[in-house]
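Comments concern the structure below.
A single protein chain has been removed from this complex, and every other one stays in its place.
Letters A and B name the chains as they come in the text, with residue numbers starting at 1 for each one.
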Amino acid sequence: MTKRWLKLAAVPIALAFVAAACGSDDESGGGDTTPASEAPAATDAPDDGGDAGGGGDFDGATVTITGPERDDPSIASLNDVLGEFGEANNINIEYTGDADWEANINTQVQGGNPPNISYFPQPGKLADFARAGNLKPVTDQVNETLDEFWLDGFQLYGNVDGTQYGVPAKTDLKSLVWYQPAAFAAAGYEVPTTFAEFTALIDTMAAADGPKPLCVGIESGQATGWTYTDWVEEMVLRLHGPEVYDGWVDNSIPFDDERIQEAMQAPVDLWTEDNVFAAAGSIAATSFADNGQPLVDGQCYMHRQANFFAGLFPEGTTFADPADDSAVDVFYFPDINGDKPVLTAGIFAAAFDEDPATMAVMNYIATAEYAEKRQAAQTEAVGGGLSGYLSAAIGQDPSVYQPLEQSFLSILESAEIARFDGSDLMPADVGAGTFWSEGTSLVNGDIDVSEAASRIQASWPG
Amino acid sequence: METLERTDTSGEPDDPIVEAGQPVTRDAQWYLKVVVAVAIAVGMLYWAAVEEKIRSTLITVVITVAASAGLWIAANFLFDQVRNRWATFNAIAFGLLGAVLGVLLHGNKLTLGSGSGFFTWVIGPLVGAVVLGGLGYVMTRTQDPNQRLTIATGTGLAAGIVIAVTIREQFQPGLDVVAIVVYTAILAAVGAGLSILLKHSPVGGAMIGAAIGWILGAWGGADLGDGSLVESLVATVVPAVLLGARFGMTTDPDYTERVNIDTRSRAVIFVGPAILFIFVMLVVPAIRTGYLSLLDRDSEEFVDGENYGSVFTDRNSLDVDNWTDMFTSVPFLIGVVLLGLAVVVGAAMKKRTGRAVEIGNPTVGPLVVGLLLVSFGAFTAMRGTLINNLWWVVVVTFFSTALGLAIAVLADGRRGERVAKSIIFMPMAISLVGASIIWRFVYLARDTSTEQTGVMNALWVGLGRLSTGSGLPTLIVTVLLAICVVLALIFLSNALVKREYGRAVVPAILTVSLGWFFVRFVGIIGDGVGGFKIDDDGTVSGQTIFFVQEVPYANFWLMVIMIWIQTGFSMVILSSAIKAVPTELIEAAKIDGATESQAFWRVILPQIATTIGVIVTTLIVGVMKVFDIVKVTTNGQFGTQVLANNMFDEAFNRVNIGKGAALAMLIFFSVLPVMIFNIRKMQQEG
Partner (left out) sequence: MSITAPLVNDASPGGQPGDEPSGIIDRVYGFLRGIPTGILWFIVVIWSIPTLGLFVNSFRNRDGQRGSGWWNVSPSELTFDNYDQIFGARSGLLRSLLNSAAIAIPATIIPIAIAAFAAYGFAWIDFKGRKGLFIATVSLLAIPLQVALIPLLQMFVGGAKYTVPLLDKTITIVPDFDLAGTTTAVWLTHTGFAMPFAIFLLHNYISSLPKDLFEAARIDGANHFTIFWRLVLPLSIPVLAAFAIFQFLWTWNDYLIANTMIGANASQQPTTILIANLAGDFGRNEHVLPAAGFVQAFVPLVVFFALQRYFVRGILAGSVKG
């Protein structure tokens, strides 16, 4: 009997817990759960000016950052750089590299639980969030820092309808062709400087009984097809120029336009069985990361891919080293009309709140110091060689970059026509959806170009 | 070990409580387990002490679980009193109600004196408990209707006044008469309506409804802090008196009614927690999803059924242009032949036993396989998400159940049962990240100039090399194949001569398939089998299969992964069902002269039919919702898109909320009939 009464006594206690929880909620007044909300008021924010690394005190406020980069070297360098800054300013910065960033950032925003800052590889997505009011514009101070360290052209894609939301954090150069100078020299081939020379070279190589001209593989797990879209972007730029490119990106020139279809067909025409070595037997089945090994092994001569592909060559590969016969080098993916267009991509940081600590971190990301330190840390993390990181921030110490990386930077700086990766600017339905998937079907020979183009166009939202 | 336990219990089936309640024998193994468990517990505690985050997690979990369990058990003990200690029950139940009221008022700092811990959490609730508990107790001792009404109404009045007087000034409501009238009227009508529905007098329901409406209207509609003591009194006393009067109108329940109360409240106690979780986690989101599916991509405007319509008009979800292709597909044709065979066998069986199709007779084999192949052929001819989903359901459900059953039966009681079952179960334990990597190693293709690193392509290309080669290995394989074909033929003819057609099925299938393989292998028809191609100049080179890139067969190779994973599931459940079949039944059948396989078809299968129904239903539902396998392998490319992945894509990647919600509802609606049919059938049986 007494046992029963003891058990009964548990009831009011349990109820009290529930009520206590309810009560305490009322006191806190509305569920503002942002950890940084207890940070000091804006007036306490230290004025770092240009030198953002200087010591401020944010009272241990937490700033969470997410992003798609989750490689060991990337995470190591980001943690190094952000950790150092956080320590100096008493901010607890946590970076999470997320394998499923594209989907997760949507969920987190819709669920009301976004990080403080996120790295966006797709300006299109950044603009969507900015227009929906989820992102917060950068403060004037960050804007000043941006103007100090970044050319307008690079700031542009972080700017939505005249307001700056994004801060460039990484720059990629896409219009590159990787090759082995020694292999070229041995076969007597010259680096092509025009697109006509490039195709002629491919024909010559294909006719010769040696390695195939190109390594191509567009498999990339859930993102299969993005390498193909890069080729299409290059071809639109080269065949029809920047105006058509811009029109295509905002869909005032639709996908089923003849000019776009021409550009979509061009890579497919080039990727014949004679021209392409695909490590897995077919282009659609070959992982894009598997194109480095055959190039080094001498199964193909060339591979068009962005600067970050350096990290995907087999371990021990040397770059632009005349003393080493197996060294790999790049040349500019030749143009057609002599206007030297450059295709770029990059990552932008954008903030989901305006807390002083968050903006201090944003401000730091905008500086050359951030870029320089990250490059140094990442080079160290990969054990020398090409880091895979690149930043076009002005005023970095050039010595942190290898000679080859410096040449990437000079291509970026001198480019008259530079366009950002179109698929990253398009709505996700297309740019990270049908453009990839229908493009893959086209490459795989399941559908023809007009079918692919009309399906992609049909999926354009609105 | 299993045989031991089997003999243990088979003798006394009528006393399961004692059996199950007996302590496990404490052997060395038992002590080892205890030591391990204690070590783990100590480790966890140590960790909890060191890591702050883990500690808080642990504390949250322990408190939640303990509080809920305490609450549940306490509720059970409380309602144990209903039948025989009605007065005690009433006192406690009403006392609790009063305590809760006190906690709510005080906890939210609405009343005077709250805020200081002792008064807030002890005195306030105590007063509530004493007042209402006293009322409950007194009412059980009062049988006269007039007295009951007086006491209850009086207590209500008193309680109302006390609460009104103690309400803090800043919470006194400035009354909004319209709100009071509207809410009181609406809720009184609702209460009356509910009462009529439940076949009670509408007055009681109307009174409760009016009281709740009054509270809502008076407190919710008011500007708090603008009111006076009088308004407070109006807001509180009226509902309190109404509720009190309603309670006073009841009669004290007799024993039968108390039993009813007991049963009904037990139902709530037992079913309630589950319903609560389901309501919050599934029902509310589901209703919301249904609503969103009618809106546009940003959930702003109504688009009627456009989201649903687009699923059916989109070529990516339904493309039956080339449906006639199925008449030329090989599986379809083989299926048709098998169905023809089934008709012939069925006719023969009808003559012999009077029933053409019966579980376990020879008609079933060709019939099922034929149907499967015909549908397979049809699915390969059509394209689109909806077709893919159907295809998945047919293939995965069939193979997972059949293989799971086969393994459960074959392994039952045999040596190495545990090892076999564990290995079959293993895929379930491997996460999807692991599984995607595993199957990459299986399906991978490499350029034919290099070595194949994928198992299937290595076998396929190797087979091609063997088949087109002429060395010693080719010769050996040819001879072995020939021996197998001849053996199969011998068994077939033997069974036919003895007129045991049931036994002829397996050898017949073996003969045909092995024979066909032999013919192809040695090149009597075609050039051989396997992954090879012969160029114009006659050189033979390897030819790989792009398993997950080839439309439409990529679907099938993804299904294989699901079958690989899910078979363990059906096996475990079917195995436990088979083990639950009483041994005596099987023994009895064997004594009656049934063979092992007859015992299976006639005794075991009917016994586990319900379980098979459960498995099939679960699998159909699971397969309709298949998502992760497709996502990690192809992400819907190469014609492998399925509804759930499409939904995830639309809702999470493209943020087209309307379309995503519509796809989710579509999955729900398409599985619903299966579920309802199955449950109804089970309830008819039960």
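As a convention for this text, contacts are C-beta pairs under 8 Å (C-beta built on N, C-alpha and C of every residue); 3 or more make two chains touch, one makes a residue touch a chain.
Keep in mind that what you see is a predicted model, and the values were worked out from it rather than measured.
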item: Given B:403, B:485 or B:562, the one touching the chain that is not displayed; value: B:403
item: Touch criterion as defined above, residue of B:330, B:479, B:534 or B:580 at the omitted chain; value: B:580
item: Options B:102, B:427 or B:636, residue touching the unrepresented chain; value: B:427
item: Identified contact with the non-displayed chain, of A:265, A:287 or A:459; value: A:287
item: Where the missing chain touches chain A, by residue; value: 21-22, 25, 31, 33, 64-66, 68-72, 74-76, 94, 96-100, 104, 107-108, 110-113, 115, 220-221, 287-290, 293, 311-312, 314-315
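The rule we apply is simple: only the chains that are shown with their structure count from here on.
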item: Centroid spacing, where centroids are CA-atom means, of chain A and chain B in whole angstrom; value: 40
item: Complex contacts: residues of chain A adjacent to chain B; value: 4, 7-8, 10-17, 19-20, 22-23, 26, 102-103, 106-107, 110, 128, 221-225, 277-282, 284-285, 299, 427-429, 432-433, 436-437, 440-441, 444, 446, 455, 461
item: Parts of chain B lying in touch with chain A, wherever the complex brings them together; value: 63, 67-68, 70-71, 73-75, 77-78, 92, 96, 99-100, 103-104, 107-109, 121, 125, 297, 315-316, 444-450, 544, 546, 548-549, 551, 631-632, 634-639, 648-649, 652-656
